[in-house]
Every structure is written in C-alpha cells, then in structure tokens.
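Report on the following structure.
This view holds just a subset of the chains, kept in their places.
Per-chain numbering from 1; labels A, B and C assigned in written order.
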Amino acid sequence: MFAFLANPQRFMAFSKVAAPLIGATAFLLLASGLWLTFSAPDDYQQGATVRMMFIHVPAAWLALFSYVCLAVASFLSLVFRHALADAAAKACAPLGATFTALALITGALWGQPMWGTWWVWDARLTSMLVLLLLWLAYIALRSAIDDETKAGRAAAILALVGAINLPIIHYSVVWWNTLHEGSSSFMKNTGSSHYLAPLALMALGYTAAFGSLWLVRIRAELYRRRASLLALRAAEA
Amino acid sequence: MITALAIHNLSIQRGDRTLFSQFSLEMKAGEAVALTGRNGSGKTSLLRAVAGLLRPAAGEVRFGEVEAEEARARGLHLVGHLDGLKTGRTVWEELLFQTRWTGGTDAAAAAALETLDIVRLKDLEVRRLSAGQRRRLALARLVAAPRPLWLLDEPMAPLDAEQRRRFGVLMEQHLAGGGMILAAVHDPLPLPARGAEVGA
Amino acid sequence: MSPLTALFGRELSLSWGRGGGPLPALAFYAGVTTMLPLAVGPEPERLASVAPGMAWLALALAALLSLERLFERDFEDGALDLLSLGPVPLELVCAVKCLAQWIAIGLPLALAAPIAALALGAPTALAPLIALCAALGALAFAFAGGMGAALALGSRRGGLLIAVIVLPLFAPPVIFGGGALTAGGGAGLLLLAAWTAAAVALSPLAMAAAVRNALD
C-alpha cells in the first residue's frame, strides 16, 4: 500500500477518485450518526447532555489518531526522505489541530452541565491542551523556516518527539485520579446499544471526513509544489 | 551635493593603541583613491571615521561646503566587511528596503538588480546566496540610490573575473558622473586611482 | 515611499514576517498560562486569585523574550551601520523599531491577556480593563525593553543581560498595572499610562546613545 502510493503519479490518480468517495461516505456516516444521536433516548443520569458524547468522544479520538498519522508520516519522511510523506505531514497538521480544538471545545461545553464548570485543570484536560500547543508549535516551526525541505525535516523531528505526549494523554485518567471520565464509566454507558450505534457511526464518520480532507489537502500541497517548481523553471529559463 | 572630501590630520585610537595619526587626504569630484596598508593598519577604521560611525582621537573630516551631518545622512554610501543583510529575507525585500532607506526609487532598485546581474536571485533568501552573489546584493544600493561619495571596504574580493570587470565599469561611470570613491583594497582597483597608504 | 515608512515596514516584517505572524507569541502565552495551574495546583479559588496577576506577569515575560533580537542582530550583521547612516535621526530609528515590535508582538498579546485571565477564572467584568492595561503595559515594555536591548549590545549573553537591565524598568508598570487590576482602574491605571508615556518619550534618547556607543 505504502510502496504503491509512494509514487506521486499513482497517488494523484488514486486520490482523485478516493477523496470524493471517502468524502461522500463521511457525509452519509455523519448524517446517519447525527440522526441516531438525536433519536437516542435520554440517559437516566445525564439526560439530553449525553448526546454531547457522540460529538466529543470521536473528536478526542481523532485528535489522537491524527497525531499518530502525523508521527507516522513524519517518520517516513525523515527516514526515507520521501516528499509525499512530508506533504502528508504538512497537510495533516491543521486538521489535527482542528480536531484537538474541537475536542477541547466540546469537552468544555459538556463539562458545564456535567461538572458545573467549563474547565478544570485535571491531567487529561491539561495534557490535551498541551497537545493543542504541540500542534501549534508544529505549525509555527514549519512556517518559520523558509527552506521547505529543512522545515519539513525539523518539523518531523518535533512531531516524533511530541509523540511522547500521546500515551500520557491516554493513560492520564489511570495514572492520576481525576474528574474526567475513564473508560470504565464509559463502558457502563455504551453497554446499551442505544449509544453504541451512534457512537460507532460518528466515529467512523469523523475518521472518513478526516481521511478525505487529508487527501484533498495533500493533493493541494502537491499541486502547490509543482506550481512553484514550474515558476522557478520559468524564471531560470 | 558633496564635491570634495578633505581628511585633515586624522588620528585614530583603538584600545590603548594609536592605529595611525596625522593622516591627511584630499579628494575632488571624479576622483578615486585606493587605500592600501597592512592588515590591521586601520583602513576599515578610517572609512568608518569618515562615515561618522567612529570618533577619531584627533583631526577632522570635511565634505566640501556641505555640513558633515547632512553629508553623512544623505551624501555617502558605506559598504563594509559586514553587509547588513538579513539572512531570512529575500534579495528583493532587502534591496528594496536599502534603496528606499538611502533615498532611491523602486524603479531604480529594479534597475540595480539588472546592473548587478542578480535578477534571477530576486526571490531567493539571502541565506542561500553564494559569497559573490551576496556581495553584489550589498553593492546594489550604490547604483539604486545615487550618492556622490562611495566608501568601499575590499569591495571586489569575492567577485569572479567577469563581475569584477562589470563593477569596474560601474565605478568608472560613477566617477565620470562626478562621484568620488574611497576604497580600501589589497588588490589594485581596475581603474586609474590615486593610492594612499594607511599606517606607515 | 519615505525612508521612515520603509523602515517601519522592514521592522514589522522582521518581527511579524512570515514566521507565523503573532502565532508564536500567542502560543507562548497560552503555554505559560497552561503551566501555571500545573505548577501551582488546580484549585479554582487559588487560581482565580492569582489569575490576573499571572496573565500580567506572563505578558511581561513574553515581551522580554521577544526583545532579544531587537538590536543584537542588526549590530552583528552590520545593518546598524546602515540604519545610523540613513536620513533619519537615530532616535527616531530606535523608536520606530520599538513601535513595530509593539504592534507585531505586544498588541496580539494584549488581546490574548484577558482570555488567559478568564481561562484561569478571573471575573468577566475585568476583561476590558485587563486588555487596556496589557496594551499600555506592552508599549512600556517594548520601549523599556528596547533600551535594555540597546545597552546590552556587544556583550555576550545578551538575553539574560537584557532581562537584568530591564527587570527593574519593568517593575513599576507591573506594580501599577497590578494595582489597577485589583482596584478596578483608578490611580494605578493613570500611573501606568504616565509611565508608558515617559518610557515612549525618553527611552529613544537612551537607545540612540547606547547604539552610537556600541558602534564606535
């Protein structure tokens, strides 16, 4: 798969078809997920606010997942010096930052009814904020170095270093006794299929949306590079 | 407009050392002087003193009829060992700023790119230039913002043969137009110039 | 375009430039604000009580951090020669540098200050006052800091030296600003404004003298 797509031409051909397809899938999944979300019964404890779960939890997952994608792409671009992997990493960053911001915002909105406060400085929430900062740092570093290849490599190193943060976020609920829901209370809730289906649909939908947006952004980035290359050639001639 | 430069009994001290003293030199419009001297004899210091960046221990510098302050603010260019270019900005950004700062027009800056043969490098960051290209960029403001007195510190060392020839022509045009050139050099200038030795 | 406008544009582009705009400044601010609860502990009452003060202190530190290169780079690469040979008095050059610094770094930070304070639990009604104090303070910091940067020219460890020179100059605005925040305006605000005005008026003289001295 990697070897196949590593060729830019093949990637372009593949993504031209795949991006809209995955995008349409994402639309269908999200639409049906939202429909189930609103038709699901109120929770006996949380009431209607439980619906926030279907927005928040997938966003939080995607925030972590997109960082994994960034780390993998960075690793490939660093080790194999592959331009496509670098473009993929670059394209991933704003998406990941958005998902992280979304998880933070929806979490805060959910926190108001659940905990009676928008924000607490507990370990998971804070480490999530640190993740957002890491995304911002990635973007800032990339844009502050002008040479594209160098910027790419420096940013890739940062991305790999920052990956240490992922297990900290994930296990923070276990390591520190905190306010945020852990997986156990979470399983109690989702044990009921009322909640499992919309959650699964939303999670898949988020993932598909991320996938198609990512492909589109990679394509745009590759086009941009080609354009600047042509401009340079023209200037040289 | 400066039409003469007179350095009178100048002496310069660095730390506890007197680099040179009683140095005198007169120049008129259309003249070039090649300052020579051993390493550390004080050529660079002399140029900086003329530009008013360095306070001499004794002696004075006169710019013909023109007030020294006025002459230094609008009448001379100093291109030194350090070129004052920001490595992160592009060639064009830097040239445009230097030109506007020293009173030239944008059109003149564009023309200077051509004259110094750096059009192709216009959008490159300064960091990426080779030594000779960078020097050419530093010299470009001489052309882009005409000022009568050029103070040059080893201007041609990093240039290749072709570029030295071209810059020689530029200097001759400047002199022909009534300009003056005071240049510190180790190799002779490619044009007829009086010599002046710094530090005995 | 006049030389002064050209200089202003250059300075703005150097401190704002393509480096992500005010983003790094903002992210830095966010980082400091995030670390505070981590270091001090998350109890809301405790946090809320130190919040405006911390937002204010973080502003001073961020301003300090971004100062380091105001003159240093221009000195080392020879650009300061060019700037002091221009058609504009050196005092004005220095003032323009500080002003551009304020616009590129100080103002975005000032706008973010109330947000940071609110996030740490400060009362909402305080937000406009915080923003106002922060904007004024950032201006004072830019000019006082520029003076430190000019004085530290040509020494090694400029960054820290700047901090040491500048911290005493930063103390009065921090006191006044802190006072204004606790009293909800009043005398503190006036004093802050007066200090800022004095810094803007006087420090260019000191800066120009320091720069001339360093070049000599």
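Throughout what follows, a residue touches a chain if its C-beta (ideal position, glycine included) is under 8 Å from a C-beta of that chain, and two chains touch if they have at least 3 such contacts.
In this text, all values refer to a predicted model and were calculated from it rather than measured experimentally.
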Number of copies per protein chain type, counted over the whole file:
A x1, B x2, C x2
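In this section, only the chains that are shown with their structure count from here on.
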Have a look and report which chain pair racks up the highest count of C-beta pairs in contact.
B-C
Averaged over CA atoms, how far is the centre of chain A from the centre of chain B? Could you give it in whole Å?
56
Between chain A and chain C, centroid-to-centroid distance (C-alpha), Å:
35
Per-residue overlap in chain A, given as positions that touch at least 2 other chains:
146
Indicate the residues of chain B shared as contacts by at least two other chains.
88
Touching residues of chain C toward chain A in the complex: what are they?
18-20, 23-24, 27, 30-31, 34, 37-38, 42, 44, 47, 119
Contact set on chain C toward chain B in their complex
1-3, 5-7, 9-10, 13-14, 17, 73-74, 76-88, 215-216
Within the complex, which stretch of chain B touches chain C?
48, 51-55, 72-74, 76, 78, 80-89, 93, 96-98, 100-103, 106
